[in-house]
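In this view, the complex is presented without one of its protein chains, the others remaining in place.
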Amino acid sequence: MTGVHDLGGSPGAGPIDKSQHETEDWERLADAVTVALDKRGIKTTDEHRRAIESLDPERYRKLGYYERWIAATELLLVEKGILTREEIDQKAAKLEERWG
Amino acid sequence: MSGTHHDLEEHGHEGVKPSAEAGRHAARIRAIEALLVEKGVLAEEDVRRQIEYMEANSPANGARLVARAWVDPGFKALLLSDTKAAALELGIDASGPVEFVTVENTPGVHNLIVCTLCSCYPRAILGRPPDWYKSMEYRSRAVNEPRAVMREFGLEIPEDIKVAVHDSSADVRYLVLPMRPAGTEGMSEEELAGLVTRDCLIGVSMPSFEGVRDSAARYR
Partner (left out) sequence: MTPAKFEPGDRVRVRADEQPGHVRTPGYVRGKTGRIERFLGAFKNPESLAYGGSGLPEKPLYKVGFRQTDLWDGYAGRAQDALYVDLYEHWLEPARKETL
């Protein structure tokens, strides 16, 4: 196997859960921001996939689909020097304070 | 073993739906968006437009493509040779660097679509994929146990029919063109589109008419 994401034929895979969760607003936002950055030429789908594949295997398996997207988007924006983690931390804390 | 095999037994259905860390990630993406807009990296309009665009795409687009292909042989030929052009003819904008290919179910072949590496899906036509398509279980088993997977969706493919699985491992996205059910000769295009569900376009289901879901009957 080449990485945690390379799942074809993985042993021990169980039955498929067919339930569907209601997409949350923050998931739509994650989708839209990721694609908007792509359309603006700031990052590519390939960089996005590479960033997701670089997540720690345990985190990869535990995080929700759009949580992986958010982790990847943050990783790339920091890597490209567009944002810093500290800025994101501070802004997240400020928004939390304001809106709860 | 643990370093080289991805044993999914312990992990169940994690990895798709929001986890216990959802709140933290939600806060971060809101912060990221706010900062990107403040710095002029993105416009609020970019994000809003993208949300609207994603919401506008749905399996109904795929159903319309299939229904038109069922009634119009020229359109069917176009759908199979140039899916993007066929989509555009029906007002569906699937432009961009990603290519689309439609694979046809025949009396001898049933097609199933998966992306084992990351859950790629024809989003520009069909909208977002279902949770199960993104699951680790589907991504693992669609390639090596396709018949068992389809059985879990209530679809039994007869033994003499070939099952063809397509792993969208590069920049091509796939749609399945299901066979038109028997007994639908008098139906309008709109009625025909109503028979085609999202699951038919992925390959875990077939269009049914008058409740005839037995695949053996469909393939005869």
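Residue numbering begins at 1 within each chain, and the chains themselves are lettered A and B in the order written.
Here, a contact is a pair of C-beta atoms (placed from the backbone, for glycine too) under 8 Å apart; a residue touches a chain by one contact, two chains touch by 3 or more.
On a predicted model such as this, the values are computed, not experimentally measured, just so you know.
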| item | value |
| --- | --- |
| Touching partners, among the displayed chains, of the absent chain | A, B |
| Residue of B:Thr83, B:Thr116, B:Ser135 or B:Ser205 touching the missing chain in the full complex | B:Thr116 |
| Given B:Glu14, B:Glu89, B:Glu104 or B:Glu145, the one touching the chain that is not displayed | B:Glu145 |
| Residues belonging to subunit B that touch the chain removed from view | 97, 99, 101, 116-117, 143-148, 159-160, 162-172 |
| Touching residues on subunit A - with respect to the absent chain | 1-2, 6, 8-9, 44, 46-47, 49-50, 53 |
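Here is the rule we go by: only the chains that are shown with their structure count from here on.
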| item | value |
| --- | --- |
| Centre-to-centre distance between subunit B and subunit A (centres being mean Cα positions), rounded to whole Å | 21 |
| Subunit A - residues contacting subunit B, complex | 1, 4-21, 23-24, 26-33, 35-37, 39-40, 42, 49, 52, 57, 60-67, 70-71, 73-74, 77, 82-83, 87-88, 91-92, 95-96 |
| Of all residues in subunit B, those that touch subunit A in their complex | 4-9, 11-19, 21-22, 25-36, 39, 41-42, 46-48, 50-51, 54, 116-119, 128, 130-132, 134-141, 143-144, 149, 152-153, 167 |
